[in-house]
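What follows is a single structure, and I will ask about it in a moment.
Every protein chain except one is present and positioned as in the full complex.
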Amino acid sequence: MDDLLVVKDLTKNFGGLAAVSEVSFEVRRGEILGLIGPNGAGKTTLFNLISGLLASDRGSIKLEGEDLTKKPPYKRSAMGVGRTFQVVRPFDMTVLENVMVPTFAHYKTSKEAKEKAFEILKMVRMDKLADKMPANLTLAQRKRIEVARALATKPKLLLLDEVLAGLNPTEVAENLPLIRQVRDSGVTILFIEHLMDAMMAISERVLVMDQGVLIACGTPDEVTSDRCVITAYLGEEAPGC
Amino acid sequence: MRNNKLKTAAAIFLLGLLAVPLYFTSTFVLHMFTLVFFYIALTAAWNIPAFGGKFSLGHAAFFGLGGYTAAILYVKLGISPFIGVVAGTFVAMLGGVILSFPLVRLKGPFFTLASIAFAEVLRMVAVDWRSLTNGSVGINIPFKPSWLNLTFTSGAPFYYMALGLALLVIGLAWWIRSSSLGYHLRAAAADEDAARALGINTAKAHFMGLMWSSGLTGMIAVFYVFYNYVLEPGTAFSMDLFSLQPAMNGIIGGMGTVWGPVIGAIIMTPLGEFLRFYLGTIQQGLNFVVYGLMLIAVVNFVPGGIVSLIEPWFKKKKSGDSSAADN
Partner (left out) sequence: MELIVQVCVSGLLLGGIYALISIGLNLIFGVVRIINFAHGEMVMVAMYLTFWLNYFFGMDPYVSTLIVLPVMFLFGVIIQRIIVQPIQNSSANMKIFATVALSLILQNVALIVCKGNFRTVQVSYGMGTMEWGGIFISIPRLVAFFAALLSISLLYYFLKNTYTGKALRAIVEDHTIARLMGVKVQKLYLLAFGIGCAFSALGGVLLMPFSSVYPTVGIPFTLIAFIVVVLGGLGSMGGTFLAGLFIGVVEAVGGTYVSPALKEAIYFGIFIIAILIRPQGIFGKGKGSEEVGLK
């Protein structure tokens, strides 16, 4: 199997509390890999470690065999790690300009950057809103800007942090195919999601975290029947977990 | 069509500015125009790091470095100020390199503090290093009128140079803001982490912004110093004149925009001179009280600066025009 990302023994402590503890897994090229877990399980911290916004205490992260554990975030992005944020963080500029920011990494003139950014906006069906300010858009639309911006970095691996959370069912139904569409364009996806149905519908494999530890990994069916996972979600004691 | 109208208006305006020395022979009026242009240039240069949300209160450091470099070269070694401009720009940029360490490492307020400390240290060094700077006595530029000496018998040449500098810096600021550096700085100002995750080397962007800003400030300083014939540590590294004033112009006009500094300098420079000459003679210090109150008013009521009041009106007109064209 062709592994795009290999994470080994990744650990991060916050003042004695292990937010991520010896987590190891791999992301296969071309898959949609889900990451679930209760609140405070360390999912976003894991994303911050992979994208480089946080420095890990121990362990390694390799993309296509190249070690990026010590690299700054902008280099990881150039190597192919893109991400979105759980709390949408559009810059205070128009939708098009938001997407132009990362396109400058690949196109030098603002004319080319603008054209490319517009193409990406078309892909996420936001081209009609290109001149609007993000503050005036709905949450679902702002989440699409996040995705568009991350795509503009031309990622090999895209980390999506709850791009469906907070949306109403119609909006979820609209945004869900987008994730598949992005994968079909050749981008591998690792995504965090709280909406179980959505998660199970589109991911091929699922990772489960609880209290900083990776407790399960497998197909959606395997994971949902895993006793440890049920325990983590229902909070009951289960021996052997 | 609108674009053509705008271009024509701009051209007429510019021609008018070129003709100012022909109509106003009063030295006071000409001096006022020259001063406004110098401050437009200084404020626009100060404003470049502000694209990235970094707010300096120490630009007098770059001003002093540039001015002293050219003056020392000219007075002590007889080197033409035209070479001095290049040297002054370069030395000011070296100052920028030093200040870039705190710029990159520290967020907002702490960078501002470091910038104040930096300018203060340089001022003290300028006072103390008498063999080079003549200490607090300062350096007088001898009056030897000649193009090569950047010394003139009339105010007109400096008027044109100041106008040229103002146009140059506005043009550069506009170009930077619409280039990748500008986008990167604006992204960093809005959200440093998100920008970094999107592949932007924000440290490099801030550094480049400061390089432009410090170099331009040093360059403008050389012209300003030769315009005034004299420099001493108290004015060249003056907190009031070259750290606070550009910052205040920028904030009141609209920090981090292209036109904010221009508007700010146009309003604040004559106002400052008026307050200094009329209120200042009645009561020294009153002008700064007025500045302080204006600043508090801006912070509370128009945090985007004056430009934020004008912009929506301008934008509405523009979009109104385009929708008319669509129909």
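To keep things simple, chains are lettered A and B as they appear, and every chain counts its residues starting from 1.
Here is the rule we use: a contact is a pair of C-beta atoms (placed from the backbone, for glycine too) under 8 Å apart; a residue touches a chain by one contact, two chains touch by 3 or more.
All values reported here derive from a predicted model rather than from experimental measurement.
Novice: With touch defined as in the header, list the contact partners of the absent chain among those displayed.
Specialist: When the full complex is considered, the omitted chain touches B.
Novice: Out of B:13, B:28, B:101 or B:278, which touches the unshown chain?
Specialist: Reading the full complex, the residue touching the unseen chain is B:101.
Novice: Touching the absent chain in the whole complex: find that residue among B:33, B:55 or B:207.
Specialist: B:55
Novice: In the full complex, which of B:121, B:167, B:267 or B:310 touches the chain missing from this view?
Specialist: Within the whole complex, the residue contacting the unshown chain is B:121.
Novice: Taking the full complex into account, find the residue in B:43, B:69, B:89 or B:112 that is in contact with the omitted chain.
Specialist: Reading the full complex, the residue touching the unseen chain is B:112.
Novice: Going by the contact rule already stated, which one of B:45, B:181 or B:255 would touch the omitted chain in the full complex?
Specialist: Considering all chains, including the one not shown, the answer is B:255.
Novice: At which residues does chain B meet the chain that is not included here?
Specialist: The list for chain B reads 53, 55, 57, 101-102, 105-110, 112-114, 116-118, 120-121, 124-125, 127-128, 244, 251, 255, 283-289, 291-293, 295-296, 298-300, 303.
Keep in mind that, in the parts below, only the chains that are shown with their structure count from here on.
Novice: List the residues on chain B that touch chain A in their complex, please.
Specialist: Going by the criterion above, the answer is residues 178-180, 183-184, 186-187, 190-191, 193-202.
Novice: Applying the document's contact rule, which stretches of chain A touch chain B when the two form their complex?
Specialist: Going by the criterion above, the answer is residues 51-53, 72-74, 77-78, 82-83, 85, 89-93, 97, 100-102, 104-105, 108, 110, 113, 149-150, 152-153.
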